[in-house]
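One protein chain is absent from this view; the other protein chains keep their places.
We call the chains A and B, going by the order they appear; numbering starts again at 1 in every chain.
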Amino acid sequence: MKWLRGGGIAGFIVRRLLLGLLVLFLVSVIVFVSTQLLGDPARAILGRDATPDRLAALQKQLNLDSSKVGQYFHWLGGLLHGDLGTSLASSQPVTSVLGSRIANSAVLVVLAAVVSVPVSIAIGSYAALRREKSFDTVTSNLMLLLAALPEFVVAVLLVILLSTNVFHLLPAISPVPPGTHAWQYPDELVMPVATLVIAVAPYVSRIMRASMIEVLESDYVEMARLKGLPERTVLIRHALPNAIGPVFQVIAINLAYLAGGVVVIESVFNYPGIGLGLVDAVTNHDIPVVQALAMLIAAVYVVLNLLADVATILVTPRLRTRL
Amino acid sequence: MAGSDQKRWQVVEPEGGLWVPSRRGLVMGAAGVVLASALSACGGGSAPAPSGATGAAGSPKKGGNFRLGVTGGGSKDMMDGQNIVTKPDQARLVTAFETLLEFDDDYQLQTTGLAESVHADNPTQYTIKLRDGITFQNGKPLTADDVIYSLQRIGTQANGLTGFAATATMDIKNLKKVDKLTVQLPLLSPDSTIPQTLASYTFGMVPVGYKAFKGDPSTQIGTGAYKLKSFTPGQESVHERYDGYWRDSWFDSVTITDFSDSTAQINALKGGQIDAMTDLPANQVNAIKSSGVEALISQTGGWIPICMAIDMAPFNDPKVRQAMRLIVDRQQILDQIGSGYGQIANDLYSPFDEGYDKDLPQRQQDIAQAKSLLKSAGKEGLTVDLHTTNGASGMVELASVFASQAKAAGVNITVKNDPNYYGDAYLKLAFSVDFWGTRGYLNQVQQGSLPNSPYNETHWPPKSGEGSNFGDLYQQALRETDTNKRIEIQHEMQKAEYDIGGYIIPYFNSLIDGHSTKVAGLKPSKGTLNLAGFGHGFRTIWFS
Partner (left out) sequence: MSQAETAPALAEGVDVPTPSVRSTALLARSLRLWRTRIGVLFTLILVLIALLGPLMAPHASDKFIAKPFSSGSASGTVFGTDYLGYDVLSRFLYGGRGILVTALVSTVIGVVLGVVIGLVAAYARNALDDVLMRLMDVIMAFPQIMLALVAVSLVGAKNSVIVLAIALTTAPRVARVARGAAQPVVERDFIGATEAMGLSRVRILFGELLPNILGPMMVEATLRLTYSIAVIAALAFLGLAANPDAANWGIMIQKNQVALASEPWGALLPILAIALLTMGTGLIGDGIARTAAGIDRERGDA
């Protein structure tokens, strides 16, 4: 920000952090206001039994008798203390309702990232080196095709191919039983993770390819070559670090997308993560859970962007010097 | 909304299912004959071989973990021996809780349950005699005190249990313990439906002091074959065999998993991750046969009505209602939505009731007549919204198909698929789709066709003219102890509904479930629960 320039990398990180907090604050306002549209939670809990006296008692209990502003700050205060309220549907604390779901989705997203990022960086870089050669042509077109298939199509096709109709290699669904952890069922994770990798890899590899091409044609790579450095050194020491900067941004965007976009994949594989949790909460008008999930997904987005910005600055030599 | 979800499933079950037993007079006979006393001999410890053992399956074998996939659940799932909100709740309830009387697969009352007899002493008093030697899953014997506690728990409105409405005629406060195994149940007014009520699955017997699941599985103690081991709402429950069970059971354990949609369910069944699933889409019955999976098809009395509120425009004119009923091509709707699995209906409900009037002429599609009725009502080219929701499968499709059929008669129907339907708009709409399960006629009337019914979508009966004596006829029928006379009254009631009622009932749907070929002991049932009452509490099915 222009009124906060300077301070080197530390200053940059501080500025970004403050901005992130500001964004999250605004997000919390929007989440709170829009979930008011879900209607009176007390009425939602009581349903048919919403007699006036029971309604009033519950509204008092849920702190609904105070003003909207008061309710907002009460909610925000709880949020800051890690108290996300009580689920209206199950009467359990939101933290215990969502705890295992968050862990399950995190396993999916992290695994997808761990697999897709190196693979797509490698494919993208190699395609850039072999520009317009057969490897480049084949991979670009393949990536284009994969990117064109909606992820639920990929998931459904994988199930047909690998588990129900053609081969019977992998489980068709991934219902991590409560009390256990997703990584205890590696075979059940293969297809959901593969689907996510296929959803992410095309974008990241295409950006990597483009970024790499740009860097390979830049003056400093030319200079390094003229200095007589071995091609290997040129690539790894000079080209890659500069090319990878913009890719972090795309990875961040895609991971943030996964955090919210797992909805469809969790539905196909009956995987107990936050996506199915969100669908459930929305259909049950479970306001505290919807609010918690919206804040969580927004926070993931903000944090990933923050990390990507910092990483970009750190790895890109020509940007580091500008700070 | 809590209310909407309760509506979604509670109507599927017959809390006061009013099947009049085939052996007429057994229940209300002049001398108070003990209900089906001949059958009680088969009770006791030595249960008969499970009915419906499919020939090839051979004799039952012990062992295995039976894995069931159920749709329709979510974070509102609960476990209570006398209450349900979602469909998986039904499956979980019958693992551990049993009723005093039971329905067989033809929906006839039997004394195979916890009571060896239910005796009508006089029109306003029943005597319930318990079978000796039955224990709860903690070893405590089942006694009269538990029965009194159980019935009083249901009959207390503040508990908000599914079966409360069906206890209206019971004098709950004056239940009396005669001896350790005998209870006297006095009535406030004569009610011939008491035995049916006691056989409906939300009348499970719970021990004195019982409370619903609040996180501790050890509180869920019933007399059933399986004891709750763990339960996470919206995800999964595990139930272990109770070794002291008074009848035979075969599985070591039962695992019930929630599914968010039926495609994942089918895939899991095909891939061998579950052994059975609820509600296989009708159009998949043929497709799954090639993959080592079988369909269990049970013709039930369930129905998906299109409801016209008889006091709201344009349906306050009987001619318009009549025209709408003539627009329907029932066979085509059955083929399109039920893939042919089901039975054509005649705008009347409760087909298995002995008072169901089969002699009323089957209503056929008649577009010309519909058009002329609309014309004489001044409603040519009628445009109207039809409200529906994804409540039960088929509800949205029925609305769409009916809308396209109505075009032939120049009626323009816009389908409104409203996610908040049961919360906001339900019972206030002129034109809507709803769903109901199998029930006896009088009990269904009490639920949906009287001024004080909890779910009266059509605002039936009319306040004046034909049909306005409907409520009086209902009261007469409830008190009538002579079966033939009662059937006569019911026919009169149905005639009014047939002529000017607000329901369009195109067909009675089938319950279709899927199971792997290694599951034996399943056979079709007219009852309301899936998989033949979930294998009668998971005790009459086994792995072959």
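To be clear about the criterion, a contact is a pair of C-beta atoms (placed from the backbone, for glycine too) under 8 Å apart; a residue touches a chain by one contact, two chains touch by 3 or more.
Computed from a predicted model, the values in this text were never measured in an experiment.
Trainee: Please provide the labels of all shown chains that the missing chain touches.
Mentor: Taking every chain of the complex into account, the missing one touches A, B.
Trainee: Considering the complete complex, identify which of A:Gly245, A:Gly273 or A:Pro288 is in touch with the unshown chain.
Mentor: A:Gly245
Trainee: Given the contact definition stated above, which residue among B:Thr197, B:Gln220 or B:Gln336 touches the chain not shown here?
Mentor: The missing chain is touched by B:Gln336.
Trainee: Which one touches the absent chain: B:Ala295, B:Val401 or B:Val445?
Mentor: B:Val401
Trainee: So which of A:Leu62, A:Val234 or A:Val290 would be touching the chain we can't see?
Mentor: Per the contact definition at the top, the residue touching the missing chain is A:Val290.
Trainee: Name every residue on chain A in touch with the hidden partner chain.
Mentor: So the residues of chain A touching the missing chain come out as 1-2, 19, 22-24, 26-27, 30, 34, 37-38, 144-145, 147-153, 156, 160, 164-165, 202-203, 206-208, 210-211, 213-214, 217, 245-247, 249-250, 252-253, 256-257, 259-261, 263-264, 267, 278-279, 282-283, 290, 294, 297-298, 301-302, 305, 308-309, 312-313, 316, 319, 322.
Trainee: What is the set of chain B residues that contact the non-displayed chain in the whole complex?
Mentor: So the residues of chain B touching the unseen chain are 262-263, 266, 281-284, 286-287, 290-291, 332, 335-337, 339-340, 390, 396-397, 400-401, 404, 415, 417-420.
The working rule: only the chains that are shown with their structure count from here on.
Trainee: With chain centres taken as the means of their Cα atoms, state the distance from chain A to chain B in Å.
Mentor: That pair's centroid distance is 44 Å.
Trainee: Chain B touches which residues of chain A in the complex?
Mentor: For this pair, the touching residues of chain A are 39, 43-50, 87, 89-90, 92, 97, 156, 159, 163-165, 168, 171-173, 175, 177-179, 267-270, 272, 276-277, 279-281, 283-286, 289.
Trainee: Which chain B residues qualify as touching chain A in the complex?
Mentor: 1-6, 74-77, 160, 215, 230, 232-236, 257, 259-261, 263-265, 267-268, 270-273, 291, 419, 423, 454
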